[in-house]
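This view holds just a subset of the chains, kept in their places.
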Amino acid sequence: MAIVTFGEILLRLTPPNFARIQHTSSFDAHFGGAEANVAAALSSWNQSVRLVSKVPTNPLGNSAVRFFQSCGVNTRSIKKGGERLGIYFYEQGAGLRPSVVEYDRKDSAFTDPAENEFDWYEILLGASWFHWTGITAALSPSVLSQLRKALKAAQNHGVKVICDLNYRSKLWSKEEARETMTDLMQYVNVLVSNEHDTQICLGVEVEQSPNTEEYYRSLAKTLKDRFKFDAVALSVRESEIVQIPDVIHRRALLLDSRDCSNGYFSHKHTYRPIEDIGGGDAFTAGLIYGLLHEESSQDALEFAVAAAALKQTVPGDVSLASIEEIRALAVNGKGAKVVR
Amino acid sequence: MAIVTFGEILLRLTPPNFARIQHTSSFDAHFGGAEANVAAALSSWNQSVRLVSKVPTNPLGNSAVRFFQSCGVNTRSIKKGGERLGIYFYEQGAGLRPSVVEYDRKDSAFTDPAENEFDWYEILLGASWFHWTGITAALSPSVLSQLRKALKAAQNHGVKVICDLNYRSKLWSKEEARETMTDLMQYVNVLVSNEHDTQICLGVEVEQSPNTEEYYRSLAKTLKDRFKFDAVALSVRESEIVQIPDVIHRRALLLDSRDCSNGYFSHKHTYRPIEDIGGGDAFTAGLIYGLLHEESSQDALEFAVAAAALKQTVPGDVSLASIEEIRALAVNGKGAKVVR
Amino acid sequence: MAIVTFGEILLRLTPPNFARIQHTSSFDAHFGGAEANVAAALSSWNQSVRLVSKVPTNPLGNSAVRFFQSCGVNTRSIKKGGERLGIYFYEQGAGLRPSVVEYDRKDSAFTDPAENEFDWYEILLGASWFHWTGITAALSPSVLSQLRKALKAAQNHGVKVICDLNYRSKLWSKEEARETMTDLMQYVNVLVSNEHDTQICLGVEVEQSPNTEEYYRSLAKTLKDRFKFDAVALSVRESEIVQIPDVIHRRALLLDSRDCSNGYFSHKHTYRPIEDIGGGDAFTAGLIYGLLHEESSQDALEFAVAAAALKQTVPGDVSLASIEEIRALAVNGKGAKVVR
C-alpha cells in the first residue's frame, strides 16, 4: 500500500559555515518542501511513496527529481512544465542571531497546474494514506482546487488523510487560512500541529493555563471532538529553568481513539540541533510510519519524536536517519555513543 | 564627468568545477548584468560611474549593491523595492559540451519600475556618457518607457549615448526587437555590436562575402551612414585553419569620424578563456574608457579588445584587470610572463 | 522492454584540483563501475534499466544504491550483503603526468555472490538486452559462474547480449582472459571493443597496416565472422600530424548486418576532456540506445561516439548528457555555443 503526498519541491540555497546571505560567495544546494520531505523520509524507511508535484522542464527540475529518486521516492507523478522552480534562501542562525528564510517561490511551476494536471483517481489507487500540509492549500487557487479534488478522491477511495496545518504568514493571511483550513478539516483523519497553528487556522483555544500538560490534553481533545479526527498529534512547548543557549527541547502529545485516548506524552529530547529546518516534517513522517508499523500508538509517537530530533542533526531538509537509529533513540531516550 | 548606465543586476549561480546543474551540491554566487558589468569595469578604472537599477529590499538586494560598491560604483541610483532579484544559472561548458544559461528573471524588481522611479534629469546631471543595451529595452514595457525617458533626457543634456544591441532570443522575438531597436537608434551616438545582432535588430545586411575584412568594413559603414552614428564598433568573427579546441580568437573593428574613418582592425588575440560570460561588456567598457582616455581611436579599440580578452581570464561577470594590465596586452599583443 | 546489466559498483575517490594522492587532504566521492555506468546513462535517457549487483549492508552500500536510484536505475536487483564495497583511487593526470588508478577492490561484496544470489530467469523477464563486460568475468569464479548462468538465461529468453571486452591487466592474466572470453563469445550478439583488447582477449589479428581504415574494417569483419556477432563496434585510434597537448580524438567503426555491412566510420571528435574515466561505457550505452531508437545504424554509431565525447566533459564516472545534447553533437559534429 502506497503513501501519497502532494506539495511543492523547492530549491533551498544556504550560505555555508554560518555566513550571511549578504556576504556569502557560494550557496549549498538542497531540495525540500514540507510534503516532499515527508515523502523522502518515508521512502528511506522502505515505504512505497508517491510524490505528486510539478517542476519545470529544465536542469533544476531534473535535479529536484533526481534527488527524490535517490531517496527511493516514486516520482512518476511529478509533472514537468511551467515556468520555474520555487527557491528559498535559508540563512543559518547562530548565537542570538535567528535563522532567516527568504522565499522566492512566486509563479513557480507547481502553483499553476492545469485543470486536469493530476489524475487523482489513478494516483490514489492502492494508496493507504494521503498527506498534505497547509502550505499546499495556501499556494494558489488552482493548487487548492487540485487539493480539494485529491481530498474528495481520498475520501471516496477510503484513503486516510493526514494534515499538518503548517501556517505560513508569508503565503496568506490568518483570515484566509482559517476560512480554508477549517473547511478542509472535514476530509482529515489525523491532524498534526501545535498550539500556535491550531489557534490561527482553526480558531481553537482552551482555558487551561498555557504550557501545562492539562492545557495540551485539553487542546487535543477539543480539536479531536470538534473536527472528528481519528487522532491528533501536537508538539509541546517546554519551559525550562536552566536555559542553555542553542539547546532545544522536543516533546509531543498524541491523542487517538485506540490506546492514547487520554493523551500520551512522549519523552522529552534535549539537544543542540545543527539545523532548524525539517523537524516537523520528520515528525509527521515518523508518525505515519509509527502508526503503520509500531506496536502501539505510544511507540508510534516515540518514533515520530525521535525521527524529528534526529532530522535536526543533519544538514538539509530531509531526514537521513534509519529505522534502527530512530528506534534506538525512541527506546532509550538518548543518543548512543560511537560504536566501534 | 560621470558615466551613467541603466540595466538589471542579476544573481548568477554557477556549479563549481565544471559540474552540471543536475549534479551539483553547491553554487558559486556572482552578480552581473550587461550594463552593471560595464559600470563595474569602468569604476575599477577610476571612472565616476552611476548605475541606475532596482533591487528588492532583501539580503540578496543588499548583497548585489554591496558587490557594485566594492567595485567603486556609485550606487545611489539603485532603488530598493519590488518582488525579487532576477537570477540566472550558468553552467560552465567543457570540451564539446556548450555552456548553459538558464534564466529565472521574470517579475524581478527591475522589470517593474514606478512611473517616476527614476529622476532622469537629476541622474544625468554632470554625465558625459549614457550606456544601455538591448536587454534593458527587452525586459518590460515599463522599463522600456524609462529607457525612452532616459534617452530623451540624455539627448537634451548633450550626453553621448552608447548602445550594445545585445539581442536575447529568450526575452523577445526578432520582430519585436527590430521594431523597438530600430526606433531607438535615433538617440544613439556609438553602436557596439556584431554581424548577427545588427542583422536581427536593425535589418542591416551587406553584399560582401562573409568573414572578410571588406565585409565588416562595409557593414560598419552602412550602419554608420543609415543611423548617423558617430562611431560603430563590431566584433569580427575569425575562421582559422588549424582549429585548437577551447581556443578562441578575438578581434574587432572600429569605424568613427576621427581617425578610424576607413575602419581600423584591432590585433587578434588568441587564447583559452576560463569563462564565456562578460567579454562583450568588458569590450564596451574598454571602448568608453579608450575613447575618453587613449590618444587615438586605434588605441581605444586596442584597449577595448584587450579588456575583453582579459575579462575572460577571471571567474565571474566582471572584469578585474587594471588599466596597466590591459595596456600591456593592448601594446604587445600578448600576455606577459610571471614577474618576480 | 528492460535493459539488464550485471557488474560491480565501486566507490571512486579522487583528490580535487589535480592534487596527487600523496598530498591531498580530501577526496571527492563518486560511484561507478563499467556496467553500472552503462545503466546510469541509459536510464538517464529514460530507458528501463535493471542493475544486477551486490553491495554491503552499510552506509557506503546504501549510498551507492542511492546514487544509481537518482539516475533512475531500477535497483531492486542490487543485493545487500558481504564484506565491503570495492574502492578505487583515481588521480587525475595533468600535462605529461598520466592519470593513476589504484584499485582496492579485493574481497568486495560483489565478488562473493551466493550460488543462488540472483534469480536470472526472473531478472531477465521482459528484458530486451543484457550487458556485461570482461571485468565481471575476471572478478572471481563465483561471479563468473553467475555470469554464465545469466548468459544462458539470456540465450533462452531471446535477450540480446552486448559485451565490452574491457581487459584489465590487474585483474587477470592475458592467458586467463583469452581462455574465458573466447569461450563466452558464443553468447554475445554485439561486441564493443578496440584493437588492443581484441588481440589480448580473442587473439584476433589482421594483416593490414595498423591505424588505417582498412585495418579496422578488416579487424571488425574477422571478428564478426569468427564469432558470428550480429554487430561489432570498434574504437579507432587516430594519429595526428599536429599534436596538441591534452587533446584527444575519438572515432569509431560499426559493422553490422543491416546498413553498416561494409563498416561505417563515425565523425571524428577532437576535444580536451576533463576526465579520462567512463568514455567507453558511455559509448556502449550510446550504442545500445542508438540501436534501439535511432533511425539507422549510422545514426546509432554517431550517437554512441557523441555520448562518449560528452561523458568526458563532466567529473565522475557517469554521463549526464541528455539525448538532445548528444544528438546535437552527433549531427553537427561540434559543440554548440552558449545559448541565451
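Note that the chains are named A, B and C in the order they appear, and that numbering of residues resets to 1 at the start of each chain.
The rule we apply is simple: a contact is a pair of C-beta atoms (placed from the backbone, for glycine too) under 8 Å apart; a residue touches a chain by one contact, two chains touch by 3 or more.
Keep in mind the model is a prediction, meaning the values are calculated, not measured.
Engineer: When 3 copies appear, how many make the full set?
Structural biologist: Whole-complex copy count for this file comes out at 6.
The rule is simple: only the chains that are shown with their structure count from here on.
Engineer: Indicate the whole-number Å distance between the mean C-alpha point of chain A and the mean C-alpha point of chain B.
Structural biologist: 46
Engineer: As a quick test, compute the distance in whole Å between the mean CA positions of chain B and chain C.
Structural biologist: Here the centre of chain C sits 45 Å away from the centre of chain B.
Engineer: Return the residues of chain C touching two or more other chains; collapse runs of consecutive numbers into ranges.
Structural biologist: Expected reply: no residues.
Engineer: Could you list, by residue number, the parts of chain A that touch chain C in their complex?
Structural biologist: So the residues of chain A in touch with chain C come to 66-67, 69-72.
Engineer: Can you check the complex and tell me which residues of chain B touch chain A?
Structural biologist: That would be residues 13, 16, 20-29, 58-60, 62-63, 66, 83-85, 87, 89, 91, 100, 102, 104, 106-107 of chain B.
Engineer: Mind listing the chain C positions that touch chain B in their complex?
Structural biologist: Contact set of chain C toward chain B: 16, 242, 244, 247, 269-274, 309-310, 312-316, 320-321, 325, 329, 334-340.
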